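Heads up, one of the protein chains got dropped from this complex, but the rest are sitting where they should.
Chain naming follows the written order as A, B, C and D, and within any one chain the residues start at number 1.
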Amino acid sequence: ACGNKASSAKSSDTQTLELQFVPTNNDGSMQAKAKPFGDYLSKKLDRKVHVTLATDYTTIVEAMKSGKVDIGIMPPAAYVQARQAKAAKAILTSELGAYDRTTGKPIEGKLRDSFKGEVLVRADSSIHSLTDLKGKKIATLSPASASGYIYPVAEMKKAGVDPTTASTLTTVNDIPSAMTAVLEGQQDACFVFEGARNVFASKFSDKDLFKDLRVLYLTKGDIPNDAIAVNPSMDASLQDKVKQAFLGMPKDKEGAEAMAMWGHKGYVPANEKNYDTIEQYLKLAAD
Amino acid sequence: MIVLNKVTKRYDNGTLGLDGVSLTVGEGEFVAIVGPSGAGKSTLLRSINRLNDITSGDILIDGTSITKARRREVRAMRCSIGMIFQQFNLVGNATVQKNVISGRLGRYSTLQTLLGLFPRADYELVDQALATVGLSDKLQERSDRLSGGQQQRVAIARTRVQEARILLADEPVASLDPVTSQTILDDLRGINRDAGTTVLLSIHSVDFAKQYASRIIGMRAGRIVFDGAPQELTDDMFRRIYTADGASGAAVSAAAEARAESIADDKAESRQQ
Amino acid sequence: MIVLNKVTKRYDNGTLGLDGVSLTVGEGEFVAIVGPSGAGKSTLLRSINRLNDITSGDILIDGTSITKARRREVRAMRCSIGMIFQQFNLVGNATVQKNVISGRLGRYSTLQTLLGLFPRADYELVDQALATVGLSDKLQERSDRLSGGQQQRVAIARTRVQEARILLADEPVASLDPVTSQTILDDLRGINRDAGTTVLLSIHSVDFAKQYASRIIGMRAGRIVFDGAPQELTDDMFRRIYTADGASGAAVSAAAEARAESIADDKAESRQQ
Amino acid sequence: MNNEIQHTSTLSGPSSRRSKNAVGVWGQRISIALVALIVVACFATVDYGDKAPMSWPTLTHTFSQLLRPDWGYVYDGSGEDLVSLMLQTICIAFLSMIIATVLAFPWSFISASTLWPHMPAIPVAAKFVTDILRAFPELVYAIVFVKVVGPGPAAGVLALGVHQIGMLGKLYAESIESMDTGPAEAMESVGANFWKTTLFGRIPLLAPIFASLSLNHFEIAVRSAATLGLVGAGGIGAPLIFAIQSRQWNRVSILLLGIIVVVAAIDAGTGWLRKKLL
Partner (left out) sequence: MSGSPIQRSAPRRALSQTVHRHLWRNLATFALIVVCVLGASSVTGTSLIDAFENADQAADFFSNLLHPDWPYFAKLWIPLLQTIRMSVVGTVLGLVFAIPFAFLCTRIVTSNRALTAASRIIMDIVRTIPNLLLAALIVAFVGIGQVSGILTIAIFTFGVVGQLVYQTIDTVDPGPLEAAHSVGANRTQTAVWAVAPQVRDDIASYALYAFEINIRASVVLGYVGAGGLGVLLNSSLSLQRYDRVSLVILTVLVLVVAVDWLSGSIRRRLR
């Protein structure tokens, strides 16, 4: 009798899904709200979805490895690590607004599922090429950040300058700090994501980022956006349901609102190949 | 001159430490306060230099009320009032020398104290004071490594270097052997005679009180029950101070009465010789 | 029976607390230890129940060496050795009752202690002990709110409830008035006579020592310089104990010698009557 | 000055004592000099020019934003407002403090050297264990516990709790080592064993100290909630980090205000409790 009772209980056979979101670039419009997203997915998947926000890349990889996170929305570099550990399988990639690559301004209505890294210097700086960065001071983000470290470092190495030995790298917490350091002359250059000047313009009340900062270099390699990855052990029908739920979000008012809080504009199916570049670059940048 | 005017002290827990005490002590007197344990002797002495705030009444030192004085004034007044504590109140992990010289803190500027720059003469004073109490060899010892009596003597030396005009001593010889006690009391009498320092001490030994004091005050249960010259402290008086309606516990009082009587008798006997 | 065999105690800082002391105290004796401040009285008492480890020699309690005993044995032995401390050693923020009942801790199981489940009879014992020292009304008072003498009496009550066979008392009446002192000492003598408890006390008042003790030990500078019946403590002996080659500071000794002489003379006089 | 007196000392003790003291004094002087040297060297080698000139517009902008807290965030019923998240943070901090206290308390008795005069190895080993616990940064614990129990407040509780065992264990042990031993001695003299001595002679004296140390760590745990935000372990951490990263000073300001109010309340509680226990 007991067994029957347990199996008839509605919620006990449909376990709570754990979703964690680690944003690649906090572009300032992002709100630290997890509930709307969770509520939306709960409704669509017909089971409880618990959503958490985090900023540390390590945790999500470890938590996916241990099976404590079922769905991870994570930066490409973190996804690559989780993939190597056979703990994650990307089903979707998020889409963000695209930027005009000459002006650095956003292009209305155009979406992209990848972005690039930028090397910013002061507008009046004498640095005009990657090789000029030799012996200079550069502010970077964490070495696990694709745009803020991996891509520019790898491409500099390709260009014949190894910034880890030839330049002085300083790790900073966030992009505004890095840009301030460049503006104030503390650092000669900084590695940021494409469009950073646009995103943070409003945070600099006394400076015009577009006038005072110049894009020295835009990485050649494309960086895929956030990967929406699931645990490979998740059963196929559920994987599909998750995929459909995400793909349906932009068409649904509630879904669109939830997405907007995180700055996502849409989702497209993931292409594992796009992430292979990161894997190569990661190796290149690390040693 | 010390004048207490209807001084009452009630502790926070309701205990009545002093119960309407009025008292005048003249310049240069040597007054001994006796009384059973818990009578309020310590409370009285501590009220005089305002270590206790009193509940009502007034205390005047040379005509100035210490109870109403502002902080700076209190400090100035305390400068010339020395105090020997029943529990010594030494800084355990400081040296004897440091403890003794702290008696002169009231005379130094704050800056001087911060830097520890004291005159050589003062250090010599410390040495002298320690010699008087027989502790020259413990100068640089930590004070918590001393025996009970040695600690008490350090506390006495501290008060000596203060060179105060009024000396309050709360059982200064309780932990001392008879010979050292006499040395200390002789010394207090010396200060009293030579420098005209007013001395107020609480003491358990009635014999010592009679031998040294020019005036004896008997307390019990927060009140003064005797005040007179040593020779006026008759056996009857002795009995009245130490026994009565159960201030230190009803159970003990009957037996105590008998005992007080026998002590009084002893004294009477020895006086007759 | 307590036997000390060439006991030497040197403190970490080099001070010699005891210097080859040999001593035998029989069952049921009432021994008073006298001597100048710093003579080693506290050290001696504390060594007997091994609160001090000694440097060399041996101490036997009823034939068992406490110095060599293992910890469990020491504990069992201490159960029957009561101790009154010179500095009281009360838990300041605990009530008088809790402090007193802690005297019986050696008899309870750990679980009982944890739950605080003590027999009703023991609480009555606490009440009686407090009544004996005249503190019934302070049962639930915090012990740091008591006067010096009251604290000493709480410490005495704690030892009373222990019902030990050997009692070590370090200046149990130093902070007490003469009447209370007599009450306490009478009480100790009562325990000594009725229950055959061995009592070893250090005391500054030679008069009390003579009045109560069946044997007096005089110490100075860590050595025993006198050991005999009260009547054997002659004036000459008194002088030898309290004055000699400057153990408590050379400066004071000459004056002290004179003073000891005068005290001895006084005594001689009063005895003549 | 002092030298003069030292000759007059009559009880000059054995010569070994003097030389031992001399070594002690010199040892002390040398170590003080060494520490002073290190401190001076550290101060001297810092590159003080390595900073940006203060930019007044940024300063005034930041402060004007900070002074305009985002009141709308205080409560909006979504469960992700200041009040709800703060409550969660308080619960995380409280539970972690309880866990740490319960475990550090017995451990501190094992690691207090004064309680083990005959077995000095035991406290040394026990202290080493707390040292290891402290050597791991909170972030590492947070990662581990997210891995163990999944993201959420539970991971936060465990991470902070384990980290604080090490911190509290050390502080507790040090206060045991420096406490007044008189009362414990009195209990020992009646034949009480270690437990009874501790119950009657140590705990009453330690209770106020331990309580205030624990409550201090309650506060520290509230502050540490920010670290937990890094890993998604619940509380106000994540919103705080997001707000800082995107320079939303008015949001930062309201979050900070929340923390201040809570910590001030805990502080008041601490004060009251200490007064009661002392």
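Going forward, contacts are C-beta pairs under 8 Å (C-beta built on N, C-alpha and C of every residue); 3 or more make two chains touch, one makes a residue touch a chain.
Quantities reported herein were computed from a predicted structural model and do not represent experimental measurements.
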Fill in the blank from the handout: The omitted chain touches A, B, C, D
Exercise for the section: Write down which of D:L115, D:A186 or D:A225 is the residue touching the left-out chain. Expected result: D:A225
Fill in the blank from the handout: Where D:A104, D:L139, D:I165 or D:V190 are the choices, the one touching the absent chain is D:L139
Problem - Contact with the hidden chain (one of A:V61, A:V215 or A:M249) - result: A:V61
Handout entry: Where the unshown chain meets chain B, residue by residue
Key = 49, 51, 71, 75-83, 85, 87-94, 98, 102-106, 108, 110, 113-114, 155, 158, 162, 164, 250-251, 255
Completion exercise
On chain C, the omitted chain is touched by residues 95, 97-98, 101, 116, 118, 120, 123-124, 127-129, 131-132, 136, 139-140
Handout entry: chain D, residues in touch with the chain not shown (by the definition above)
Key = 28, 38-39, 42-43, 45-48, 50-52, 54, 58-59, 62, 87-88, 90-92, 94-95, 98, 113, 127-128, 131-132, 134-140, 143-145, 147-149, 152-154, 156-158, 167, 170-171, 174, 177-178, 208-209, 212, 216, 219-220, 222-227, 234, 240-241, 244, 247, 252, 256, 259-260, 263-264, 267, 274, 278
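In this text, only the chains that are shown with their structure count from here on.
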Practice task
Taking the mean of all protein CA atoms as the centre, name the chain whose own CA mean is closest to it.
Solution key: D
Exercise for the section: Report, in whole Å, the distance between the mean C-alpha point of chain A and the mean C-alpha point of chain B. Expected result: 78
Handout entry: Intercentroid distance (Cα basis), chain D paired with chain B, Å
Key = 44
Fill in the blank from the handout: Between the Cα centroids of chain B and chain C the separation in whole angstrom comes to 26
Handout entry: Sites on chain B at which at least two other chains make contact
Key = 136-137
Fill in the blank from the handout: Each of the following residues of chain D touches two or more other chains, namely 10-11
Practice task
Spell out the part of chain D that touches chain C in their complex, as residue ranges.
Solution key: 10-11, 13-14, 16-17, 20, 182-183, 185-193, 195-197, 199-201, 204-205, 208, 277-278
Handout entry: Contacting residues of chain C [partner chain B, same complex]
Key = 11, 13, 15, 34-38, 42, 86-87, 131-137, 141, 145-150, 152-153, 171, 174-183, 186, 204-206, 242-243, 248-253, 255-256, 259-260, 263, 269-270, 272-273
Fill in the blank from the handout: Within their complex, chain A touches chain D through residues 18, 20, 22, 26-35, 50, 52-56, 58-59, 62-63, 65-66, 68-69, 173-176, 180-181, 184-186, 200, 203-206
